[in-house]
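Working notes for the structure below.
A single protein chain has been omitted; all remaining protein chains appear in their positions.
A and B label the chains in the order they appear, each numbered from 1.
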Amino acid sequence: MFIRNAWYIGAWAHEVEQAPFARTIMNEPIVFFRDHAGKVGALEDRCCHRAAPLRFGQVVEGGLECGYHGMVFDGSGQCVKIPAQDKIPAKACVRHYAVVEKDEFIWIWMGDPELADESSIIDYPFHNDHERWPHKHAVYEIEASYKLMVDNLMDMTHVGYVHKSTIGGNPNVHVDAKTVVTPGDNGLKYVRWLLNSPPPATYSKVVEFKGNIDRWAEFEYIAPSSIIQWTGGIDVGKGAQENRDQDGVAIRVFHGLTPVTETSCLYFWAPAHGFRQDEPQITEALYREIDTAFKEDKRIVEAQQAMLLSTGEDRTVDLVSDAARIQMRRVMQRLEKESNPVD
Amino acid sequence: MFIRNAWYIGAWAHEVEQAPFARTIMNEPIVFFRDHAGKVGALEDRCCHRAAPLRFGQVVEGGLECGYHGMVFDGSGQCVKIPAQDKIPAKACVRHYAVVEKDEFIWIWMGDPELADESSIIDYPFHNDHERWPHKHAVYEIEASYKLMVDNLMDMTHVGYVHKSTIGGNPNVHVDAKTVVTPGDNGLKYVRWLLNSPPPATYSKVVEFKGNIDRWAEFEYIAPSSIIQWTGGIDVGKGAQENRDQDGVAIRVFHGLTPVTETSCLYFWAPAHGFRQDEPQITEALYREIDTAFKEDKRIVEAQQAMLLSTGEDRTVDLVSDAARIQMRRVMQRLEKESNPVD
Partner (left out) sequence: MFIRNAWYIGAWAHEVEQAPFARTIMNEPIVFFRDHAGKVGALEDRCCHRAAPLRFGQVVEGGLECGYHGMVFDGSGQCVKIPAQDKIPAKACVRHYAVVEKDEFIWIWMGDPELADESSIIDYPFHNDHERWPHKHAVYEIEASYKLMVDNLMDMTHVGYVHKSTIGGNPNVHVDAKTVVTPGDNGLKYVRWLLNSPPPATYSKVVEFKGNIDRWAEFEYIAPSSIIQWTGGIDVGKGAQENRDQDGVAIRVFHGLTPVTETSCLYFWAPAHGFRQDEPQITEALYREIDTAFKEDKRIVEAQQAMLLSTGEDRTVDLVSDAARIQMRRVMQRLEKESNPVD
C-alpha cells in the first residue's frame, strides 16, 4: 500500500538531462526528460501504440519521440505526431506526472496531477547555498521497503552497533543519550544530546577538538518519506545547548526515501557541511565517510527485509528505544488510509 | 497458447551433430541427436526411468544412451536396452517428435507425429544454392514472444527509428513508402517501394550506386512463424519495378521464429546475397551489418515484452501502419483456435 497523494524525490536535478531517463516508482515505469526549453517532464515509460518503453526514444521539438515507430508525446502525455498518419486518435496519449524542480531535487507527485499542490513541497534552502553549505548528492538503490529505511533513522541506538568503526564510536554513548520526541501534524521531531562525550572517528578527522564534546543529533521526519538531519559537536564548556552556531562540526543531511516496489526503494541523500566550507577536499572526505556509514545501514536493512520476506512480519517486540519509530509509523498509517480509501 | 500442429525450425542442420543437443520448444525439453546413420532424431529430454535429462548421454549403436543408468532409446522413443535387466517394460519409452532435415533447416512438428505432413514444409531452395546465394546462419535467444518478433517484421515504419544508423537512414523515406498488403490463406504478402530514395549506409558499403535508387522490400508471412524477405535496390531510371534482375543490391533473408515459452523464442535467420557472390568478405560483411541491425530489433522487442509483462497487454492503440500486422495476427488467432479446440 502506497501513499500516492504526496511529493517524492524522483531524481536529483542533475540526473535529468535531455536524454530520457527511466525509473520505477511505486511499481510504475516512469521516463524523465528535459525538453528543448529545459523543462523537466515525467511520463509513463510505455508508448500507447505497442507498449515499447519511451526511454529508447529521444527529445525532439514538441516533446519525446518513441524509439520504435516515432510517435511524439508532449509533457502532458498527449500525442502530437504520428509519422505515418495525419489524424491523431483521441486515446493516443500516455499518463503524465506532475513534477517540480526545486532545491536541486526533481519532486514528483504520484497521485492525481490535479491534486498536486506545489506549495506543499518542503523548503530546503541549503541546497541553493553552496557557499555556506557545500555538498554532494547521492542515490542508492535499496532492496528494502522505504518504511524500514525510515525506521532505521528513527532509532539512533543502532549507531553504536551498525556504525561501530565509522560514525558510531562507543555504543554506550548512544544508548545512554536521552531522546526528546515532539510529535507534529505531519511528522515528528526528535533531539538527542550526547553531552561531554568523545568525538567519533568521523568528527576527529575533520575538526581538531580539545577533548570531549557536546554532540547533538536533531531529526525531523516529514511524512511520508523525508528526514532532515542536523548533527554536530562543539568543545565541552562552550554552551552548545544554548548556541550551536560556534566552531565545531555542523552537518545537515537530507534523506529522501522513494518507494520503487513494496520492498525496494531509492535512497536520496546529501550531506552539507557548515565548517571549512572553502575546502573542497572536506566536502569530498565527509561524503566518503558518510557513504561508508550509509552502506552499513543499507546492508543490515536489506538483510532485515529479506528476513521479513522469508519469515513474515509478525513476531517482533517493541523496545523503549522505538518511541520515535512508533510515532512515525502512526503518521504513515494515517496517510496510507487517507490515500487508499476503502470505498 | 501455442499452435502445435505446425512445422517450426528446431535447429540449423549444422547445429545437430552426433553429440546430443538440447533445446526447449513450447516449454518442452527436447534433445536432438544424429544417429550412427546420420539421421536426426528428436526426443523428450527426460529419461523415463528417473527423469534425468538425456542430453547428458551419448549416441550408441541403436540410439541414444542415458548418461545416468544407461538405458538406450531409439529415434521413435522406444527403449531398446536396460543394462541391468533383460525384460524391457512396455511403458519404458519417451515422447518423440517428427523431424525433417531440409534446406539446411531441421524442421520439427510440435503436435501429434501422426499428423506431420512433410509436403507442407516450406521450400527454400536458396539455401541449397551457395553459389548464387551465399549465406551464413544465425540464431538468437529472444526474451520475447515470437508474436512480438513477427509483429516487428510486419510494420516497416520502425526501420527509420530502430535502425537509424544501420539499415535505416532517413525515417521519412520509410514512413512515406506505400505498402501494398495481399492477404493469403495461410499468411500474407506485402510489398514496399521506396522510389528515388538515397541508399542506406548498409547498401552503399557493398555496391557503388550513382545516386538515388529504387528500393524494394517484399515480405511473405507463412503462418505460424516464417517470414521470407526479398530486399534490394537498383539505380534510379533502370525500371526496377518491372525487372529486379539487374545489377544492384539483392538480399534474401529467411526469418524463423520458434516459441520457447509464451514470452521467449528462438530467432533463426540467414541473409543470402545475389550480388558479388564470389567474394566471401561480402557474405561476412553483410552478415555483420544485419547482425548489428537485428540486435537493435532484439533490444527494443525484449524491452516491449518486459513492459507488457509488467503493465498488461491492454491499453494499446492501432495505427494505420499496423495493417499487415493486424492481418497476420488474424491468421495466427485462427490457427491458435484450430490447434487448441475447446472440446
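A few comments on the model shown:
Quick note on the criterion: a residue touches a chain if its C-beta (ideal position, glycine included) is under 8 Å from a C-beta of that chain, and two chains touch if they have at least 3 such contacts.
The shown structure was predicted, so the numbers you read here are calculated from the model rather than taken from an experiment.
When the full complex is taken into account, the listed residue touching the unshown chain is B:Gly70, out of B:Gly70, B:Gly111 or B:Pro198.
Note on the undisplayed chain: of the listed residues B:Ala11, B:Val40, B:Val59 or B:Ala92, the one touching it is B:Ala92.
When the whole complex is considered, the residue among A:Ala11, A:Ala84 or A:Val162 that touches the unshown chain is A:Val162. In the full complex, chain B touches the hidden chain at residues 27, 29, 45-46, 48-53, 56, 65-70, 82-85, 89, 91-92.
Although one chain is not displayed, its contacts with chain A can still be listed: residues 151, 155, 157-158, 160-162, 171-172, 175, 299-300, 303-304, 307-308, 310-311, 313, 315-317, 319-321.
The definition used in the following text is that only the chains that are shown with their structure count from here on.
Rounded to the nearest 5, the angle that brings the Cα atoms of chain A onto chain B is 120°.
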